[in-house]
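Note that one protein chain of the assembly has been removed; the remaining protein chains are unaltered in position.
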Amino acid sequence: MTAAPSLDDDLGRLRGMLRIRRFEERAAELYGAGKIRGFLHLCVGEEAVAVGVMRALTEDDAVVSTYREHGHALARGVPPDRIMAEMFGRAEGCCRGRGGSMHLFDASHRFFGGNAIVAGGMPLATGLALADKMLGRRAVTACLFGDGAVAEGEFHECMNLAALWRLPVLFLCENNLYAMGTALALTESQVDLCAKARSYDMPADRVDGMDVTAVERAALAAVATVRAGEGPRFLELATYRFRAHSMFDAELYREKREVERWKLRDPIAALSTLMKLGGALDDAGLSALESEVGAELDAAVAFAEAGTLEPVEDLTRDVYATEASDAR
Amino acid sequence: MTAAPSLDDDLGRLRGMLRIRRFEERAAELYGAGKIRGFLHLCVGEEAVAVGVMRALTEDDAVVSTYREHGHALARGVPPDRIMAEMFGRAEGCCRGRGGSMHLFDASHRFFGGNAIVAGGMPLATGLALADKMLGRRAVTACLFGDGAVAEGEFHECMNLAALWRLPVLFLCENNLYAMGTALALTESQVDLCAKARSYDMPADRVDGMDVTAVERAALAAVATVRAGEGPRFLELATYRFRAHSMFDAELYREKREVERWKLRDPIAALSTLMKLGGALDDAGLSALESEVGAELDAAVAFAEAGTLEPVEDLTRDVYATEASDAR
Amino acid sequence: MPGSDAVMVRTTWREAMRAALREALQADPRVFLMGEDVGHYGGCYAVSRGLLEEFGPERIRDTPLSESAFVGAGIGAALNGMRPIVEVMTVNFSLLALDQIVNNAATLRHMSGGQFAIPLVIRMATGAGRQLAAQHSHSLEGWYAHVPGLKVLCPATLEDARGMLASALADPNPVILFEHVGLYNVEGTLRSDAGAVPIDRAAVRRAGTQLSLIAYGGMIPRTLEAAEKLAAQGIDAEVIDLRVLRPLDTATLVASVRKTRRAVIVDEGWRSGSFAAEISARLAEEAFYELDAPIARVCSAEVPIPYARHMELAALPQVEAIVGAAREVVGTHA
Partner (left out) sequence: MPGSDAVMVRTTWREAMRAALREALQADPRVFLMGEDVGHYGGCYAVSRGLLEEFGPERIRDTPLSESAFVGAGIGAALNGMRPIVEVMTVNFSLLALDQIVNNAATLRHMSGGQFAIPLVIRMATGAGRQLAAQHSHSLEGWYAHVPGLKVLCPATLEDARGMLASALADPNPVILFEHVGLYNVEGTLRSDAGAVPIDRAAVRRAGTQLSLIAYGGMIPRTLEAAEKLAAQGIDAEVIDLRVLRPLDTATLVASVRKTRRAVIVDEGWRSGSFAAEISARLAEEAFYELDAPIARVCSAEVPIPYARHMELAALPQVEAIVGAAREVVGTHA
């Protein structure tokens, strides 16, 4: 078993969250400028989940995510320049520009997408874990999905299958209270989502998803039991998205005041305040961090801008694998 | 609200179960004789569920069932001759011979099938109940399915939707411990099926499905609350099928002894013994009942034998409704 | 009968659909709309915006993400006296409800010997062109058109966006109504008294003599554009809008091709196993001896639709490809 990541690296956690925040803000701008197209879903406000969870995983673990996955990908270590280039539709993107924002994949980081079908990644995650178990590997598959996914039949089928076969999956429900414009109370008869997991005899905990340390601690504990072969676990991460569902959303379904109330719990502000109080961070340190993050992001945007377009002749390349290309 | 059916009609209950038992036995014979074809699923051993449940419903209620539905249909009042003719593939069958054993429908008894997709009837039931609720009717939809259906995504989606919208559905899970050849413990991580219902905040009870009076009492109570607008309910009916899953089943997956043990709890024997002990039934009474049931069944078989074949020219009739035929 | 005091009003395709929904909800208390985000959000493509405020949450029902359950519930409600309009956000997601549509909606009437009618309308967005990539850009209309028991409508014009829903609701059968995402923003004029339109025949959108261009839904505007380009090159193309994929109005097609003796079919589906293949086969069966050239198909490339703009464009049927195929068919290729 790999050594547990240190729990006193507040600066690392802050850097992780800031990278995501600034990346998302830039992506919004670039969408406005027409550089990014299609559907774009930002995770501003939810950074603590991405960072806390990914810090609890090792290289051998696998990640399955949703269409709101920039933060997950960044925190997992997928290079920001490859992600940005992907959203620009460039051949240098992590999927050659074919996937875009909703479909980030990176085999080298065991990042299995980026899935734009709500709950559609859950069966994949279950299968990745099944293979790990059958092959005797001690890897964990982290499967992220939203509160909206809980209503889908695939959620139920996968929870049962994973629990029944005691597969090494960690189910991570990012409960941001809305599925697109539909509030949780309008989609679930029982809004305590942990109750669902328990009905499959799967241990479940609710965690404050605005507190990155709490997320990391809970994820570490859960990963440890999953890795030890004790079967799957479920974490509900209570969070909130500060921005619209996507770039097309007029946000008719929630009050501005609700959003403002949640912003008071901004996970980045919370951690930096705590660090400042404890003397671990000062204004100079924060602005150094901002420049570091900004420089990385500038480089990513420049990389994307300089990227090339996949040749149209390659349109049908890789619809099928050839035997030679994939003997492994 | 309709008057509650009397709870002291043991003879009626016994007759109801005996009709089903003899019908199923005859169907097996007729399958052997090549008169009935396709898949044939018998409910021998499970008669108490059919009778207990159907006695708790009124005419205005709706029933949605599975491919193992002869008993449900008979207890609901669908005429045995129409059912038998259906299984003979006759035009006089309740579906003109098009549905066969797995697809019995009878609009006049609000019997909405007969569904051969496991859990496939559950969304229909949810919708029937939705219409009743929207139209202000005080009808209940009884939705029957097996333990195997609980693993399907459609189960989960429907439980949630019905509970969320407080629809007048009574979910009735016939838990006979096997889905085809797969034991419940091999399909559910949590074998307490009521726990699933409760995770949707839906009241749930487990009932002895070999005790017809217990089933009827529980169904009456549940129907009353559902009809009163208190939302859906879930009953798990613990039962057992004495015969093979279908006529093709070699029963490799369970021990003969287990079957024999369950046969000791035969719901028909149990009730008739009780009645005899209480003086409500004697041998003469039982054999009178047997002849009455036998006569009805003979007539049904004769009706089916005498039935005609739907003309081949009608093959495409009723693929579509015409406006005229269905202005309602 | 359109009244004589009707005027022409400017509208968008989206607004025409919304007007159709509003009218249906006003006309019949049994009609209701349900689907994901049709209410509070205002509809994924803003089609139903404002209807929740007007008709309330009983009739404009936001559903959980449970495609199979709410589509199946629509079938059940239709069986039991209601006239549901169920919205599935995108045809890709409809795969999650396909069991209910194919195994229940399409079979119940026939298999029960004609005991039930299912007056249900299922609306869904379809098609590519908005860089939504491989899981949001399919065109599976042809699959639905394969299934006996279903009717399949593909409105292309403002008139059809405005008028097909009422006809679909009046039909006692399950009707699938496809809305191409590329059409919502189309603007034009519509008669103020526009209403129900027939849903049993194809339409000739442009009369022509030298070849028949056959298309439907989202491919109609570009097919008409191709016809204009061809006209400028001296080729007179007839444009047929299928409108209804099932039941298919073969007579109109055959009549057109008997006249023009040449055909190009434009279909956004992937070529192999496309609905265009069905059109081609029917024409070859019924107008074989009148054909002067092989029938051509202009379809999508056989790839999951990519995100990058230039690749998405390359994957989809474009005006130039239609023009090129048409020129080839009439034998005027360079």
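Going by the order they are written in, the chains are A, B and C; count residues from 1 in each one.
In the analysis below, contacts are C-beta pairs under 8 Å (C-beta built on N, C-alpha and C of every residue); 3 or more make two chains touch, one makes a residue touch a chain.
As the structure is a computational prediction, the values presented were derived from the model and not from experiment.
Visitor: Since one chain is left out of the picture, which of the remaining chains does it touch in the full complex?
Guide: The omitted chain makes contact with A, B, C across the full complex.
Visitor: For the chain that's not shown, point to the residue among A:39, A:112 or A:262 touching it.
Guide: A:112
Visitor: Identify the residue among B:269, B:288 or B:309 that touches the chain left out of the display.
Guide: Looking across B:269, B:288 or B:309, the contact with the absent chain belongs to B:309.
Visitor: So which of C:40, C:83, C:151 or C:297 would be touching the chain we can't see?
Guide: Reading the full complex, the residue touching the unseen chain is C:297.
Visitor: Which of C:24, C:71 or C:96 sits in contact with the chain that's absent?
Guide: From the options C:24, C:71 or C:96, the contact with the absent chain belongs to C:96.
Visitor: May I ask you to list the residues on subunit A that touch the chain which is not drawn?
Guide: 62, 93-99, 103, 105-107, 112-113, 115, 117, 120, 122-132, 134-135, 153-154, 157-158, 160-161, 164, 317-323, 325-328
Visitor: Across the whole complex, list the residues on subunit C that are touched by the chain not included here.
Guide: Against the left-out chain, subunit C lists 68, 92-93, 95-96, 98-99, 102-103, 106-107, 110-111, 133-135, 138, 142-143, 145-149, 246, 248, 269-270, 272-278, 280-281, 284-286, 288-289, 291, 293-297, 302-304, 306.
Visitor: Can you list where subunit B touches the absent chain?
Guide: Touch set of subunit B with respect to the missing chain: 37-39, 89-90, 97-100, 102-103, 115-120, 148-149, 151-154, 179-183, 186-188, 245, 248-250, 252-253, 309-310, 312, 315-316, 319.
Everything that follows uses one rule, which is that only the chains that are shown with their structure count from here on.
Visitor: Using mean Cα positions as chain centres, tell me which chain lies farthest from subunit A.
Guide: B
Visitor: Between subunit A and subunit B, tell me the centre distance in angstrom, where each centre is the average of that chain's C-alpha atoms.
Guide: 46
Visitor: Taking the mean of the C-alpha atoms as each chain's centre, how many Å separate subunit B from subunit C?
Guide: 40
Visitor: Rounded to a whole Å, what is the gap between the Cα centroids of subunit A and subunit C?
Guide: Roughly 36 Å separates the two chain centres.
Visitor: Any chance you could list the residues of subunit C touching two or more other chains?
Guide: 63-64, 66, 68-69
Visitor: Provide the list of subunit B residues touching at least two other chains, using ranges where the numbers run on.
Guide: 153-154, 157, 160, 164
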